[in-house]
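A single protein chain has been omitted; all remaining protein chains appear in their positions.
Lettered A, B and C in written order, each chain numbered from 1.
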């Protein structure tokens, strides 16, 4: 299983989305989520949204190992 | 009479120099001082040394009014 | 080289942070501090809207690593003696302190540039998200293009 995290405004639209999923890449997770949660899917496809695996920014096609932590990150606004 | 002030290292070499003088320009003061105090005269001629009249930086040929305050300023080193 | 990085709900004390930085070494000749405060309004499309509070969220673990990375880059680029980065999370009211960056160095140019560079990277890379509460209505803050531009000043190091 892959653990999912949604930050910032993605957290609001991902309220009802699963927090554990089976998938081989972040892109596949995105497609699975988009099927059930169209607004979440739309926002995940915005080009500014980044994805991290085990807290490292990666490409959407990064292969996932079981137990990985995948986070979806809208543009940061700290400071 | 013109009041004279010497700052920084110029103060050390101007110890015995007069602090009141009669002159028409800062350049003339410099020449008068150089006649009696050659080391002071040499340092006043260094190109980095600035002169002020009544606390405004001026050219060496600025005409002086009686009662003016003329100060000789080596490069500043504050901060 | 001494580094202190903290992500915390509690407020910080500028005087304590400064004293810590200035005593790091007798070679310290310059200390630059930056403090970010919560303004009482948000500018949106040229309009100023009063705000009631901010809420800061972050990605625990990842944020700490990213801040360490930003500080490491600054240390490689400038001869620094000490760096402190503190970022608050949770609910913050107008006039409260959000973020602190402090840099100690022998000379002022390194301290100024490193502090500004750390802030520019923090703004665009560190995993913090800000939500604004305006009259009981909440919204997430949009990222600013000007922050991306500010970071690109230091892009030689990217």
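We take it that contacts are C-beta pairs under 8 Å (C-beta built on N, C-alpha and C of every residue); 3 or more make two chains touch, one makes a residue touch a chain.
Just so you know, these numbers come straight off a predicted model, no measurement behind them.
> Check the whole complex and report which displayed chains the hidden chain contacts.
B, C
> Which residue numbers on subunit C touch the omitted chain?
Against the missing chain, subunit C presents residues 13-15, 18, 22-23, 26-41, 94-95, 106, 108-109, 111-112, 115-116, 119, 150.
> If the missing chain were put back, which residues of subunit B would it touch?
Interface residues of subunit B facing the absent chain: 5, 7-9, 11-12, 48, 52, 55, 71, 73-79.
The working rule: only the chains that are shown with their structure count from here on.
> Most C-beta contact pairs, which chains?
Highest contact count among chain pairs: A-C.
> As a quick test, compute the distance in whole Å between the mean CA positions of subunit B and subunit C.
Once rounded, the distance between the two centres reads 49 Å.
> So what's the Cα centroid distance for subunit A and subunit C, whole Å?
Chain centres of subunit A and subunit C, defined by C-alpha means, are spaced 26 Å apart.
> What whole-Å value do you get for the distance between subunit A and subunit B if each is reduced to the mean of its CA atoms?
73
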